[in-house]
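Read the structure below first, then the notes.
Complex shown without one protein chain; remaining protein chains in place.
What follows is subunit A.
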């Protein structure tokens, strides 16, 4: 007989208890049959199912698509072409000149993405490190500033793009201010250099809060008395930074570096809203290229898009492996202490 539930908590948990009792016998039976490893499989199964349906299956599908050609969407209507799509992507007469490639847009996008990632990630690390160092000091209103810098992270990328387009467009806020200050307005988003810089600046603005938080956590994990020991020895501030702060922040910096790299390679939404890849192709990055080739252009080519996304995926896999390796090393270092 079940006891009469007396408290609200008991009432709420009662159904769960019943479920637990109901599934207990079959689980016991399964454990007797397969041992502990079998049990692990049972508990992993729901998550694996979701992973399988939404990640693994599309991934396999993508590989299959990358070996087919045509404009049809349904796989049955498509013809198998082997590695032709990859060959098409990777064929160039002169690999230093995107224009000589068969898929010059792919190479343009890849080149843009490369320069974007190098510059954006450097900026990101510099800016978020400096911000974290400042926020780590005992300044007035620290909590407020921490929130301010983190706020953009909470915005959806489309909103970020819209906000900055509203600021930077020809009749935008920035030009309004400049005109009122007696300066000539600029066509920020229609100038190649300005637009490229804007995509870097905006994405740094949008994501730095996240990295700042990681670095701030790292800074706060450095024991205060290390700094006091250094102070007793009269260590100059610069030496404290280079010899104590930076090495001890190293693991966090490595995580930030790899995460920023991965997200930099994937850049799409805010840039697509902000510049649409323009002017011309000056802010066309890989994800947008894939999107346009696969879905948006009149002569869509899903096979080519799939192949391009596999190539980009390979780069991300390498970066992710690096990241996993780093975090494993950190864990080991942590457990040794």
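In the analysis below, a residue touches a chain if its C-beta (ideal position, glycine included) is under 8 Å from a C-beta of that chain, and two chains touch if they have at least 3 such contacts; residues count from 1.
The criterion applied here is as follows: contacts and distances are computed from a predicted model.
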Practice task
Given the choices "Fe-S cluster assembly protein SufB", "RsbT antagonist protein RsbS", "sn-glycerol-3-phosphate import ATP-binding protein UgpC" or "Phenylalanine--tRNA ligase alpha subunit", state the protein name listed in UniProt for the chain not shown.
Solution key: "sn-glycerol-3-phosphate import ATP-binding protein UgpC"
Exercise for the section: Tell me which residue among A:24, A:77 or A:231 touches the hidden chain in the full complex. Expected result: A:231
Completion exercise
Given A:14, A:59 or A:244, the correct residue touching the omitted chain is A:244
Problem - subunit A, residues in touch with the chain not shown (by the definition above) - result: 223, 225-226, 228-236, 239, 243-244, 247-248, 250, 333, 336-337
